[in-house]
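Before I ask anything, here is the structure I am working with.
Note that one protein chain of the assembly has been removed; the remaining protein chains are unaltered in position.
Up next, chain A:
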Amino acid sequence: MTGRVCRGCGGTDIELDAARGDAVCTGCGSVLEDNIIVSEVQFVENSGGGSSAVGQFVSLDGAGKTPTLGGGFHVNLGKESRAQTLQNGRRQIHHLGNQLQLNQHCLDTAFNFFKMAVSKHLTRGRKMAHVIAACLYLVCRTEGTPHMLLDLSDLLQVNVYVLGKTFLLLARELCINAPAIDPCLYIPRFAHLLEFGEKNHEVSMTALRLLQRMKRDWMHTGRRPSGLCGAALLVAARMHDFRRTVKEVISVVKVCESTLRKRLTEFEDTPTSQLTVDEFMKIDLEEECDPPSYTAGQRKLRLKQLEQVLSKKLEEVEGEISTYQDAIENELESSRPKAKGALANLTRDGSVEDTTSSVFGEDDAEDEELEAAASHLNKDFYQEILGSGLSSSSEGAGDPDGDARPPALESLLGPLPTAASLGISDSIRECISSQSQDPTDACGDGELDLSGIDDLEIDRYILNEAEARVKAELWMRENAEYLREQREKEARIAKEKELGIYKEHKPKKSCKRREPIQASTAGEAIEKMLEQKKISSKINYSVLRDLNSKGGGGLQEEDAQPEGRTATRKLSRRKTPARRHRADPVTGVGKRLRPMVSAQPAKKAAAGEPLPLSPSTLGAEPARPTAVLVESGPVSYHPEDDPDEDDPDEDDGEPCVSALQMMGSGDYGCDGEEDDGY
């Protein structure tokens, strides 16, 4: 007699039939339990006269279907969901794994990964197929089997990058570092597919050697291993006089033709490609090449540098030509009658500035019109200089340089297009002003700081009336369908509102708020949690209770003691169920386990010692932060919530009461669960 309380009549007279594995209440006759695990073996006679043992097969993982009759119905659903997920997953893993010809050990490992993933809730929001594929691929990587992610995506008809994303996430969450793929792993597989007959081994060896060479030449970093394999196999096949075309290799290796050709060209660029077949088998060249992308990058850099050097040379040549020009002009001038002072200055300066302008013209790489315009501007510029002090047209650039500099500097700066100089001044002004504005903005006055924003520029971004009308028409035409849908939706909502049946279709929040388990001891908490979770009706709760009774007894004295102690005890209590949680991935206890709050401190209504929760150990349910917060202090105790909770199940009724009676608090009913709106 296990001494439970019958749900129907409340009687404690329960008869346990060991042979049949039933627990029946003698008061009302309701069957409280069946399929209890028994240690007897009974035989029944078949119709044919043979005898067979009575019993059921219970699967290794997860509880089998235990049809507890009467009550416990909705609880079974809770357990079954998790068990169903796992069963489903196991089935799919086997199905896929058999298609990939993975052995049983791999499949079991994959199932373990899957269990871990489920317990970390990584299956939520993801297609089960993706998670399964990721688990299988993880196994392939850790075991080193020659399966590619591409194979899996082929089987599932899913984009390989989507699978890859799931796989990376899984690897990260499970903290499993899969070793990097070695292309050598794939050689035997592809060689077999290419059907080399007896020379399979030799061709494979050659291909392996080629791959080694490629690795030394830095060709394999960052590349798909299958592409490299394809190239190596192709060359190896040719070396052994097998006529394998590119197309055949591609169909086996699953890369694009251009990729294969590119690999072949890269290999061609390495010095090893110059060796003959025999030399290659014997000699290993010492030098190593740089990866092709590196050499390509270097080449580009070099080209750019060459260009720069060339352009500089051009400038120099231009400079030389212009000096010759000037020399000729000077000669001509000197042969001409001398002009008056001011004009002479002008022309002399003009010639100087002409050289510089030509130099800068090359520098800017602008065409000659700009140059001419610049020189024209400069003539005006110089007249201004000579006429009336320094102009401020290049204030931004000019000012910092100071006015004291000789006109040569002006001439250097003059040819720069005025737009650029304005731009510089703008940004300088803006920098200075924004620096001073930053503190005020940081104060958060929120006003838009208009400094540095050219209003004209902004206005250019706004359409005028006519343009706006045209655009409106076009837009309306483009989006007519959408607008129509919006109107219909609004009409529908308005109608529903009138009829009063308007439902706000908010995105459904999937979190099911369970009532926090309120228990005074770790053992009690575990029992209540087990009830809620319905992990297995096969656990011998009496033994469990005995294990924890010491903890419960110890707690009795605790009542009278100051709360400082309870804080630490609570901590330890919280940790133990958490530990249990970790050891039991199947149950996913974390989902349901609430931080325990003792009734005692609540009754004492003490100052809430902040119970430092470790929500992370409870499976990190971010969807219920409120529940966690609520639990952070003893005030979270809701005695009125208890009657809401059903006790649907027969297992822990009695122990709950007994433990509670020990504690002397009658507030607790039996914690069942509020499940699925039952």
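We take it that contacts are C-beta pairs under 8 Å (C-beta built on N, C-alpha and C of every residue); 3 or more make two chains touch, one makes a residue touch a chain; residues count from 1.
The definition used in the following text is that contacts and distances are computed from a predicted model.
Hidden chain, UniProt protein name from the list "TATA-binding protein", "E3 ubiquitin ligase complex SCF subunit", "GPI-anchor transamidase" or "short-chain 2-methylacyl-CoA dehydrogenase": "TATA-binding protein". Note on the undisplayed chain: of the listed residues A:Glu198, A:Asp278, A:Glu447 or A:Glu498, the one touching it is A:Glu447. Contact with the undisplayed chain is limited, among A:Gly8, A:Gly27, A:Pro188 or A:Pro291, to A:Pro291. Checked against the full complex, the candidates A:Gly8, A:Gly27, A:Gly164 or A:Gly319 give a single residue touching the omitted chain, namely A:Gly164.
For the chain missing from the display, the contacting residue among A:Arg124, A:Lys282, A:Arg336 or A:Arg460 is A:Arg460, taking the whole complex into account. Touch with the chain omitted from the figure is made, among A:Ser51, A:Thr221, A:Gln274 or A:Ser542, by A:Thr221. By the touch definition given at the top, chain A reaches the unshown chain through residues 148-150, 160-161, 164, 168, 171-172, 177, 180-182, 184, 208-209, 211-212, 215, 218, 220-226, 288, 290-291, 293-294, 296-297, 430-431, 434, 441, 444, 446-450, 452-453, 455, 457-463, 467-468, 471-472, 475, 478-479, 481-482, 486.
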